[in-house]
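Excluded from the complex is one protein chain; the other protein chains are retained at their positions.
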Amino acid sequence: MTVPDPLPALAAQTIELPSWAFANSGTRFKVFGQPGVPRDPYEKLADAAQVHRYTGVAPRVSLHIPWDLVDDYADLRRHAAELGVSIGAINSNVFQDDDYMLGSLCNPDPRVRRKALDHHLRCIEIMRETGSQDLKVWLADGLNYPGQDDLRARQERLAEGLAEIYAALGPEHRLILEYKFFEPAFYATDIPDWGTSLLHCLALGERAMVVLDTGHHAPGTNIEFIVAQLLRVGRLGAFDFNSRFYADDDLMVGAADPFQLFRIMNEIVAADALRPGSGVNFMLDQCHNIEPKIPAQIRSVMNVQEATAKALLVDRDALRAAQTAGDVLRANAVLMDAYNTDVRPLLAELRTGQGLDPDPVAAYARSGYGERVAAERVGGVQAGWGA
Amino acid sequence: MTVPDPLPALAAQTIELPSWAFANSGTRFKVFGQPGVPRDPYEKLADAAQVHRYTGVAPRVSLHIPWDLVDDYADLRRHAAELGVSIGAINSNVFQDDDYMLGSLCNPDPRVRRKALDHHLRCIEIMRETGSQDLKVWLADGLNYPGQDDLRARQERLAEGLAEIYAALGPEHRLILEYKFFEPAFYATDIPDWGTSLLHCLALGERAMVVLDTGHHAPGTNIEFIVAQLLRVGRLGAFDFNSRFYADDDLMVGAADPFQLFRIMNEIVAADALRPGSGVNFMLDQCHNIEPKIPAQIRSVMNVQEATAKALLVDRDALRAAQTAGDVLRANAVLMDAYNTDVRPLLAELRTGQGLDPDPVAAYARSGYGERVAAERVGGVQAGWGA
Amino acid sequence: MTVPDPLPALAAQTIELPSWAFANSGTRFKVFGQPGVPRDPYEKLADAAQVHRYTGVAPRVSLHIPWDLVDDYADLRRHAAELGVSIGAINSNVFQDDDYMLGSLCNPDPRVRRKALDHHLRCIEIMRETGSQDLKVWLADGLNYPGQDDLRARQERLAEGLAEIYAALGPEHRLILEYKFFEPAFYATDIPDWGTSLLHCLALGERAMVVLDTGHHAPGTNIEFIVAQLLRVGRLGAFDFNSRFYADDDLMVGAADPFQLFRIMNEIVAADALRPGSGVNFMLDQCHNIEPKIPAQIRSVMNVQEATAKALLVDRDALRAAQTAGDVLRANAVLMDAYNTDVRPLLAELRTGQGLDPDPVAAYARSGYGERVAAERVGGVQAGWGA
Partner (left out) sequence: MTVPDPLPALAAQTIELPSWAFANSGTRFKVFGQPGVPRDPYEKLADAAQVHRYTGVAPRVSLHIPWDLVDDYADLRRHAAELGVSIGAINSNVFQDDDYMLGSLCNPDPRVRRKALDHHLRCIEIMRETGSQDLKVWLADGLNYPGQDDLRARQERLAEGLAEIYAALGPEHRLILEYKFFEPAFYATDIPDWGTSLLHCLALGERAMVVLDTGHHAPGTNIEFIVAQLLRVGRLGAFDFNSRFYADDDLMVGAADPFQLFRIMNEIVAADALRPGSGVNFMLDQCHNIEPKIPAQIRSVMNVQEATAKALLVDRDALRAAQTAGDVLRANAVLMDAYNTDVRPLLAELRTGQGLDPDPVAAYARSGYGERVAAERVGGVQAGWGA
């Protein structure tokens, strides 16, 4: 057995949290309100800091523009620092205005394209003000009906828009480009798959990378293959972690298919992409429609840690030997041995060694934070996903 | 060639419109507002009547409770009659309150189940007040996470609730029960398939029937098989027509897969279920997120008519002969011959014969109705799907 | 913690093996031959007995007619008994003759339907000769092209054929009826879903039950829901266990989605359907295209045992309490706690207590059986799946 001690790698791992996961969210049918939900970006950061406090591995928070617009980003950055966290990726979002009904960067109307571009330029300013390194671009652009617009013309508009945005970035910045199979568009999406995202990244330059959201694929897609392929060509910039049974369900990562999450982390570990500095940003992107947000984020972070721990326990020499010998059952068994291991004691040990409670969910529950903010945060308007 | 004249059957066909199709709608990301959208049920009926005016085959409008709550249903009924339409199915909807976060009739909390039941009893009163014959039940009930609730216990609660509702119906009423593969629930839906809907209908009694929404199936499902099976056992109560490429996209019926719509109508015609009195209610259920609502409904009605006309043109003697002989290519060719026929001239003839414009879309556009309501309907709050 | 000792239930569990899993198998592209593969039903039983020898929970073997045709079934039954196993379900198979190109019981040609019926009657004789209790009916019937045959007429032929078969069964027999989403038919399958299978079973009588093959569903189908529903109405007759990523891949059960297998076994345990006498026959149905057959079957049996052990470890009181309280995260966590437990030590204890080696795969490998049969079984024709 040649498995190295997994604790150092687990201690170095970091996971980025999305500010919007702490806001109310829902489906097109209903957004359910929950008590204590933040009313502004400052409160979102406070909630995110709770997740970091109990898990120790979530020191960054992604912002969502315009949902997280504030007057003074230097102040927000200080607020984050006081809470022990920092600002992560800036998500430019151009789907929330009536102007974007037929698209943003791909819109047939040049006025709307200009507006969408300007929004991205404003996001880059916010990156400078917050110290963020990643501009994350996800576009809701697409078509609902065949014939509605010209598929190729939209690709050209997209390429043009991305080029202008990329040119505005500083040398310390990256553009990370997300793809999505469908939704909100129902016939064609302008960046529907990793191939399209990668083609645009290759055209842009070395600091353009693909974002893989685990919920953005066709049924049956082998996601770990895409992970391996993007790592192979050096263009996996980040994950948006969540889980799904059907479409882009945005459930807690690891909740729907924990074995898939393990297989993904196995490719990461095998390619030595877990280490800080590998260029892969591990982010969550979830909607806690019916469960309380903070403990759901804690649980999600723990699920990623458990999958990572199992991936670190794979006996890679034994695996390689079985693979080389063409021993299908043995190779599969080596992988499953790691997956079937109960790593919860190992992670409890990690946390105890870091001065944390071995059970983050219980520790958070005992803290009374949830009850406190539910009592305090009355008045104002709760932040809402999609609103 | 032994095909009977399709015109009488086409002249007798009726399609029911959904009041909510005229309101604003969208995805969880954004509901786009459109000018002239109705602000109350009276204006929705007025818009629906426009569709009937230009197509001649859409004389009924389904209501949605609570979205279509008014003080005086006798008055609403009169308003409909003056517009030349009548009230169709009453859709009870129990997903729009925070109380229903964990379900309605299947909720683990008996207080919430009681509230949901009382809402259904109120809907039955509205049926009496409006002359509606069909109580349409679609439940958003389901689970987002494995373990969240007991799957079997929820079926028992469902059976109990439906029994109480069914008992409250008059002998002139039907309960039509819709199933849906997923959404808004992401792990399990309490009525996910036709088998579950049918089991509950069989338990309830003869006036309980299945509703088939063409967007509520797993990828690849052969919908016309389900149509044929439900017709065979006498339990196809209604269609919710729309079309989809991915999930429950709610696009215009016939827009995504016109050949599928033809195959569905072919089963209807083959089983003589097109005729009035067959017990099948042909309804639309769509969301016009980015296109204007009234012309989109007109187009949808026309798409159903075209598919029906093609189904009526199938040479059934030739088809049966080829099927009996095991002549695969010939049997398929007989079907395709009907599908490949351009039936637009036939439908133009139908309309002209009824004193209608042969081109309903153009006639509506010329009428100036859209511009007029856009100008008139200022102030107030536009009705919004999901709001 | 109120979980009862899982060992008695695990000791009482039995899993039925398919004779055809020991034969060569493959895809339409290629059947790869493996050394030592059986050349007749006697050798298949010998191999199956090896699986029982090392796992202790696989005492029955399903036969496949005509692949397992022999001259003297009393002799085959004796042979099985000497090996320590017995004959399980008899699988009637009517897809292997050119006559069945357009179907068997649903064929438009009455001569072919008669031939298919006679084959089933012969299978019932074999049940009497072997002591088998279950006639398992899976039909390859379906259509490749729209229009090819009449969907409803085929259902009537099917109902008629099944009724004649059911009438020929003895009171000690059951007819278990399998459904399948698609393949080998590509447009419509005559029993595509559990609803269709159940409708026919209800029409036949109390000893007609549904067979659920875990690989026979549309993408995204919630299989444990179907398990729960069929248990609720008392019609879950048997499982065909295997696993899949895409279509009916027939991989080792638990290999593609071990969490799904756990959720299925969780419904079984929750409904007390694991106990002998519950009426549910737990069978494997797999194709070991590229891995050695006997160890693949051993591994599959172990995978079912592990999922069962985890399901037995669910703290049902805690689960019910969380469900009743609407505590989504806690209820999910109770389920996941059981799933995340490493049950391999528990199963090793079970085996040691039964005088078995705690590691069945290693024990089989050490036995030299595989090498021995590879050396001995030269000459003759290897049995081949699909041939």
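Per-chain numbering from 1; labels A, B and C assigned in written order.
The rule is short, and it goes like this: a contact is a pair of C-beta atoms (placed from the backbone, for glycine too) under 8 Å apart; a residue touches a chain by one contact, two chains touch by 3 or more.
As the structure is a prediction and not an experimental result, all values here were calculated from the model.
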Q. Hey, which of C:Ile65, C:Leu177, C:Leu236 or C:Ala255 is the one touching the hidden chain?
A. C:Ala255
(Q) Can you say which of B:Glu291, B:Asp315 or B:Glu349 touches the chain missing from this structure? (A) B:Glu291
Q) Which listed residue, C:Val70, C:Ala159, C:Val233 or C:Ala247, touches the chain dropped from view? A) C:Ala247
Q | Touching residue (missing chain; options C:Ala140, C:Val233, C:Ala321 or C:Ala363) | A | C:Ala140
Q) Residue-wise, where is chain A in contact with the chain that is not depicted? A) 102, 108-109, 144-152, 155-156, 181-182, 187-189, 192-196, 198-199, 217-222, 224-225, 228-229, 231-233, 259, 263, 267, 270-271, 319-320, 322-324, 326, 328-329, 331-336
(Q) To test your reading of the contact rule: which positions on chain B touch the chain that is missing from view? (A) 219-220, 222, 245-246, 255, 257-259, 290-292, 295-296, 299, 306, 328-329, 332-333, 339-342, 344, 361
Q.
Touching the absent chain: which residues on chain C qualify?
A. 26-30, 32-33, 95-96, 98, 100-102, 140, 144-146, 181-184, 186-187, 219, 244-247, 249, 251-252, 255-256, 289-291, 385-386
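Here is the rule we use: only the chains that are shown with their structure count from here on.
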Q: Per the contact rule at the top, check every chain pair and give me the one with the most C-beta pairs in contact.
A: B-C
Q) Is the contact between chain A and chain C built from the same residue numbers on each copy (over half shared) or from different ones (under half shared)? A) same
Q.
Nearest whole angstrom, what separates the Cα centre of chain A from the Cα centre of chain B?
A. 38
Q) For chain B, which residues are shared contacts with two or more other chains? A) 102, 144-146, 181-182, 187, 219
